[in-house]
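As you look at this complex, bear in mind that one protein chain is not there, while each of the others sits in place.
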Amino acid sequence: MLALQILIDGFAISSLYALAAVGFTLIFGVSGVLNVAHGGIMVVAALVGWFVAGELGFGTYIGTLAGILAGLLMAYATYFIVVRPIERSRAIPREETEIFILTGTLLWGIMIEQLMAYIFTDNPVTLRPLIGGVVNIFGVRTPRNEIVIAAVSWAVIGLLWLLINRTQRGKALLAAAINPRGLTLLGFELSRIYLLVWTIYGVLAGIAGVLLASFLGVASSNTGPLTASAFAIVVLGGLGSVEGSLIAAYVVGYLETLTAYLVAPTLRPIPPLLLLILVLYFRPQGILGRR
Amino acid sequence: MSSPARIEIRGLTKRFGGLVAVNDIAFDLRANEIMGLIGPNGSGKSTVMKLIMGIERPTAGTIKLDGVDIARWPSHRIARAGVGIVFQHSRPLHRQTVLENIKLALLPDSLLRLAVDPSVDERARAIAERVELGDVMNRHPSTLPFAFLRRMEMAKAIARDPGVVLLDEPFAGLTAAEVAAFSKLIRSFRAENRAVLLVDHNVKGVAALVDRVLAMYLGERVAEGTAEEVMRDETVRRVYIGGKIEATTQRGRVAAGTAPLLDVADVSVLYGKAQALDRVNVQVREGEFVSVVGLNGAGKTTLFNAISGLVPYSGTISFGGRSLAGTSAAAIARGGIVQCPETRELFGEMSVRENLDLGGQHLAADTRAAQLAWLFDLFPILNERQSQAARTLSGGEQQMLAIARALMMRPKLLVLDEPTLGLAPVILEQLSKAMEQLRRTTPITVLLGEQNVTFALPHADRVYVLEHTRIVWEGDPLRFAKEMGTGYL
Partner (left out) sequence: MKRLPRTYLFWIAVAVVAAAAVLPFWLSAYLLGVLTAAYYFGVFAMAWDLLFGFAGEVNFGPTFLIGVGAYTAGILNSVLHWPMVLCIVAGAVAALIGGLLMALPALRLRGPYFGVITLVAVLLLQYAIVIFAGITGGEIGMTVPDVLSIDANVNYWYALAFLVVCAVILYVLSRSALGLILQATGQDPIEAQALGFNVTKHKVAAFCVSAVFSGTAGAMLVFYMGTASVDTVVSIAIDVQVIIAAVLGGRRTIIGAILGAVFLILANELLRPIGQLNTFVVAAIALAVILFFPDGLLGHALRAGERE
């Protein structure tokens, strides 16, 4: 009974993690950027979604769309205000760009967190479920919303897979991840490719943020932990490996759910962090990472 | 040559995964001797140097320094045992002066000796004078010209008076006058009883300096002897220029008077402070097949990258009468100058077909299909391998794919950089046939960069010779065979 409960809850949260992490890993794979403001973007999407849906009274569906749009806009802002200026700066030595982007997006994440706390306070908010009600799965009462979340997550991941593997534009994205120089020589503007990746990322982070708000609830103070879990997943899976991230999302999701049910809910984040340290010590390239 | 061997290398082998970078190399290096270790890109010469310095660990073999096996020692211990190295690229400490940079090399490897010994200061000054940096030793490196920085690296390498000095392409980025001054400096090392190992791309550049040359190719030793002997060696000539230089009948398809399609005028390129290209002029007329020949490191790739908009340059490059300044690399490619780079830059994890499709993505669907059919005709092997991942292809097939992918873009000007690099003779022949067919059946204009003259000449209407950042000769292939046939290597 408990086992089944863990299985179902873990699956839902893992799907959500997978969705959030896929965008994060895509950006790294294609443009080499580690976006530490990731949690902030999800939080903005969640809070805007909640605000438009509940406070302004437009309902869950409009709110969801507004949240996704907010996620997209924040992704653009991150790219144009922080990432691109650092990449193009002449004053920053090439070999330090990575560190500057990390520091820059870290600061940007803090700015987002503080601004959100200022506007929406630090209280957790919950978006009303897209679909209400409860179903009984082999004796476990499961909210319908949990099933919807898992289904939507996988549908979006599936669409992304189709986009990358079955369309011309998507192929170019993949090619940029493998060999950006080769792609330039074939007449593709990398700046446009990057813009496309950030667009996809923004939509994914937006959807993940809104879904999270309707599942567990979101507060501005979640910014850091959300980034940390995405980071843990992506590093575990191997930076830049989408398949690796999907697997790692389930490892982390179930590990957390197990801890929450069997040990204590407050200790939820610890096992993944310990696992992350172990993996970094013994297999720095991650589960499916390429070196 | 009676002095004992400072360095004795036997059976030195290094594998990186499945790749054998260095295979069973053996040589001695004596005091008072300057030895050249030469080979084209990927020959393993730099790896040998790194193995001696302990930066890479040998898979097998021994490296004896004055009789003691130092193979597999950590780098810093080898350095303390008396080996100094000058890297090709170095990053000096920018907050410190030249003198302080030299002092660094004199410091003991200790955590507790915080104060710099006064004798260190004296010695650093002496070394600065020794490499003729006396006048600038209190200046910061960022304010100095490139040649001075190279001198500073030399000073660091000889600071602790090592018995063995390793030099990695010491002349790269220097002007002719600077090369002469540098050679003098290196000769003085020999006079100081040191053993000097000089790694470079080609014999010619170091011929006047070295006592002995060891030539490497694909990890193997191919020849050893004096510079003259090595230059005359058949294998070396085959490795470098593809064998005999043969005159070919001239085609003269293009009237000399037509305006150039591509006009490279007075183009210079600096990498940081290093001169990579010095006021180069090259013209390519429509329908012409022009070859730029030159050894590795002469500047061919730099020239092509400038044309493709991948590196900043001074001077002007115009295409079809319009200057390319300010045009992005991708826009230049879409505009008709398509480069097939030396490194091929394939999308390894993607299939052959996907690679080709990416090349044709800017075309309309029907044109793309026609182009693809034509290319499969030109390179039938690619048709067979359509669904195979690019990285699983053989070297020759990868090269064909790279050329085909570039041709998918229907270039007005195809820039081919070292297509023969590391390919077996059989493949060269296939490639040569494809070139010939391309020439015969299409109006394409080609700019080819090659070290392998045998490959470059038969197709060329005109030839440029690039040597050490400059164009030193230009003319038709017939004249090349007569005038440059012997002096080229």
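Chains: A and B, in written order; residue numbering restarts at 1 for each.
We take it that a residue touches a chain if its C-beta (ideal position, glycine included) is under 8 Å from a C-beta of that chain, and two chains touch if they have at least 3 such contacts.
In this text the structure is predicted, and so the values were computed from the model without any measurement.
Visitor: With touch as defined up top, name the shown chains that contact the chain not shown.
Guide: A, B
Visitor: Which listed residue (A:I8, A:A45, A:I68 or A:I86) would be found touching the missing chain in the intact complex?
Guide: In the full complex, the listed residue that touches the missing chain is A:I86.
Visitor: Have a look at B:L19, B:L93, B:A370 or B:A424 and name the one touching the chain we're not showing.
Guide: Missing-chain contact among the listed residues: B:L93.
Visitor: Determine and list the chain B residues touching the chain excluded from the picture.
Guide: 53-55, 74-76, 79-80, 84-85, 87, 90-91, 93-97, 100, 103-105, 107-109, 111, 113-116, 138, 140, 142-143, 156, 160
Visitor: Pick out the residues on chain A that sit against the missing chain.
Guide: Residue positions of chain A that touch the missing chain: 34, 82, 85-86, 89, 91-92, 98-100, 102-104, 106-108, 110-111, 114-115, 117-118, 224, 228, 231-232, 235, 266-267, 269-270, 273-274, 276-277, 280-281, 284.
Just so we're on the same page, only the chains that are shown with their structure count from here on.
Visitor: Under the definition above, what is the set of chain A residues touching chain B in their complex?
Guide: Interface residues on chain A, with respect to chain B: 168, 171-172, 174-175, 178-179, 181-190.
Visitor: Please give the residue numbers of chain B that touch chain A in the complex, ascending.
Guide: Interface residues on the chain B side: 308, 310, 328-331, 333-334, 338-341, 344-350, 354, 357-359, 361-362, 405-406, 409.
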